[in-house]
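One chain of protein is taken out of this complex; the other chains stay put.
Moving on, here comes chain A:
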Amino acid sequence: MKLFGYKLPMMSSLLIWAVLWEIVGQLDMTILLPPLSAILAKMVEIVPTNSFLSAFGVTARAFLVGTGFAVAIGIPVGVLMGKSVLIDRLLLPWVNMFLSAPLTALVPVLMVLFGIGEQTVIITTALFAIWIIVLDTRAGVKQISSSLVEMAHSFGASSFQAFFKIYIWAALPEILAGVRIGFIRAVKGVIIGQLLVSVVGFGRLFELYSANFLMEHFWALLLVLFFAAFTLAEGLGYLERKVDYYAASRAP
């Protein structure tokens, strides 16, 4: 990175904030904000510990299963909504409602229904991710040129073949965008689920750290989470850019 008249790379603003954080931290203004260097040191210290690794395992599993459900259900539902006006009319109000609903408020209800445990966390995660996946998939399917669908049909494609060979590919740019945003929401979902259920994974660690005012631990965990979400989003963003070339050439 260069300064004074030179072009700065994208992430350089983060560096400025990091420096600012370090200064404020060193000034010892508040117990809530330890210096960044201390947090990073703490991160290196706690990441290899057993309690961290097992919490990471539990969280990663809940995340993967939850987003797995969101993708496996969200994409077919989105395709159906894009294809059928009737299904669209039936489901769209609900999807829109859940997309903007404060899902956190639902978690206690889920706890009653599914118990205080991993199941509830997984369902919370899926609920955070699924609606945007449905909506984006639907938007992707709606712009598929009708002749592409007729083509598949005229060459004898079954509904199954049309789904796997035409719909998800033709709508792929939108689907990937939905999955990327859905996954970011799911990171939020899995932590909120664990926090409210408060017996498992990172949620339990967060609870533990903040209750005991272990702010270095707290921030270290948050940073780990931030990096995980960032890597995930970048990875999916990379895939999205790879299919960009045909997003432009699909127009009917």
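The rule we apply is simple: a residue touches a chain if its C-beta (ideal position, glycine included) is under 8 Å from a C-beta of that chain, and two chains touch if they have at least 3 such contacts; residues count from 1.
Just so it is clear, contacts and distances are computed from a predicted model.
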| item | value |
| --- | --- |
| Chain not present in the shown complex, as UniProt names it (candidates "Sarcosine oxidase subunit alpha", "ABC transporter ATP-binding protein", "Carbon monoxide dehydrogenase" or "Ring-1,2-phenylacetyl-CoA epoxidase subunit PaaC") | "ABC transporter ATP-binding protein" |
| Contact residue for the chain not shown (choose from A:D28, A:E150 or A:E234) | A:E150 |
| Sites on chain A contacted by the missing partner chain, in the whole complex | 145, 147-148, 150-157, 161, 165-166, 169-170, 172, 243, 245-246, 249-250, 252 |
